[in-house]
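The following block contains the structure, expressed as structure tokens.
A single protein chain has been omitted; all remaining protein chains appear in their positions.
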Amino acid sequence: MKQHELKAGALLLLAFASILAFAWIVGVNNPLSHRLHLYVTYHFAGGIEIGSPVRVSGIKVGQVDTIEFYAMQKSEVISNKEPGSMQDDKNTAQAPVRLRLSIDPKAAISIRQDSKFYINLAGVIGERYIEITPGHRNKGEIHEGDQLIGTDPPRIDQLLSQSFDLAGKIASLIEDNKDDITHTVELMVKLSTNLNKTLTWVERSELFKSDLGKLVTSLLALSQDLHKMTQKIHGPEGERMMQLLSKLIQRLEPLEQKAILDFFQKEGIRVHLF
Amino acid sequence: MWRMLASILIDIPHFLIHPRRFRWRETLEALSTLGAGSFQVITLATAFAGIVITHEMAWHMQKALHSVAMVPGMSAQFIVRELAVAVPALLLVSKVGASLTAEIATMKITDQIDALRLLGINPLDYLLYPRLIACTVAGGALTLISILVTLLCSVATARAYHFSPPEYLALAGHFMKLTDVIQAVIKGSTYGAIIPIMSCAYGFCCRGGAEGVGHTTTQSVVASTLCVIVLDFILTMLFSLI
Partner (left out) sequence: MSIIFSGISTAFGTKQVLKDINFEVSTMTFLLGKSGAGKSVTLKHIMGQIPIQQGSITLDGSILSPQSRSLCGMVFQQPALFDSMNIFDNIAFGLKTGNKKERVLELLHHVDLDPSIVTKMPHDLSYGMQKRVSIARTLAPNPRYLLFDEPTTGLDPLATRLISDLIMHVANTCHVTCLVVSHDIGSALRIANHILFLDDCRIVASGDPKTIQLSTNPLVQAFLGRHAVCSDSFVN
């Protein structure tokens, strides 16, 4: 009888040890240890499940306890729009999702009132988790049962549907102006053919080649002359000329308009002065 | 046989509300002989099953996905949800079911069951319920143990595919949930409970001599195996709805 008791006891003990081992593998938290609980609201909590990990600065510190549809009061309407969130007037009317996170109190020190709660994707298997960014030191600490606003993840489905709309519009535009577009394309084809022909003719024509050569040579000489002239203007000779000119203008300035007009009339030149 | 099975099933609720019918000593003895006695064979069989399934998974993933990254997750989930539940159940059927049926059938043909009845003892109280409780408990316990053993063997096998044990367990942890383990225990206990019920239903109806005992044992083991497989299907369907 004693032997039976021992064997039966050993079997049950081993089974109990296995339960503990599974709990450890699965990552169940010790129900006796103290945890800090936070409520985070989202409009869209894509892919988060009960038991999804919660990380602070990339380190796992807790998990999602519960997910509930939280009937939001009018006064509680989330006003501060987070970057990347998909909030709009239509969405605020819906009941947002409220997640209860249980977090190791040691990690809670770095979480502040301005911490952001992102929903991220990790690993080969695409596991979802909540990443909490540490907040500023001068902001208030979080406390048990605090309600915070989460940053909604970009909605791949909405993005997709929007790009679908765009693609649809483009398609209908093309469909509606099919004739015009065809015409334009035909013209462009013709134009390019003509251009091509012209270019080939230019290439083949010896005459054009020689004329073009001459033209280029005279253009080059012209630009060189111009270059020299500007250089002269910038040089000391030019400067002196500019000074002489300004002196001349200064001398001319005190003269009366009338006298100038008379002078020019005598010379037989008609001048219109402003 | 069906009438016997029906009368057993009708009597079970009566037993549950009359704790005086519970026989502690026989239950403990049955737990030791049937449960702990099956420990070695189940551990050995499921250990090999774990090795085989991990290699198989890796081979298939390499063929289909050209990557073995999912091996820990997939094999752990398969082990918890099906492999380490069905294999011990079928082994228990063949080991415990056969021995129980043969014992009860022999008792029947040698008038021992009538003798029990005439001594004022309900044969079900003495033969069925201690074993029913023992097999239900042992079914759950052995399922837990075999899951652990199979997982450990899978961890060891996965080393061949460059998964360190902590890495394996972390990846497996993403796929395994505690509810999976609880469901596995419920399944294991249910299959454990089927064995004594079927053994008693067949054993109590045994006729003839040694040949009758052999025939009854075969029938009982076949029926219990089918029951386990069909119930496995039903329970898996039920759990998938939850």
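We just call them A and B in the order they show up, numbering each chain from 1.
Keep this in mind: contacts are C-beta pairs under 8 Å (C-beta built on N, C-alpha and C of every residue); 3 or more make two chains touch, one makes a residue touch a chain.
These figures come from a predicted structure and were not determined experimentally.
Touch, as defined at the top, links the missing chain to these shown chains in the whole complex: B.
When the full complex is taken into account, the listed residue touching the unshown chain is B:112, out of B:77, B:94 or B:112. Residues of chain B in contact with the chain left out of this view: 103, 107, 110-112, 114-121.
Convention: only the chains that are shown with their structure count from here on.
Separating the centre of chain A from that of chain B, both taken as means of CA atoms, is a distance of 59 Å.
Only residues 25, 28-29, 31-33, 35-37, 39, 69-70, 73, 137-138, 140-142, 144-145, 147-148, 151, 169, 171-178, 181 of chain B touch chain A when the two sit together in their complex. Looking at the complex, you find that chain A touches chain B at residues 1, 3-8, 10-12, 14-15, 18-19, 21-23, 25-28, 51, 123-125, 127.
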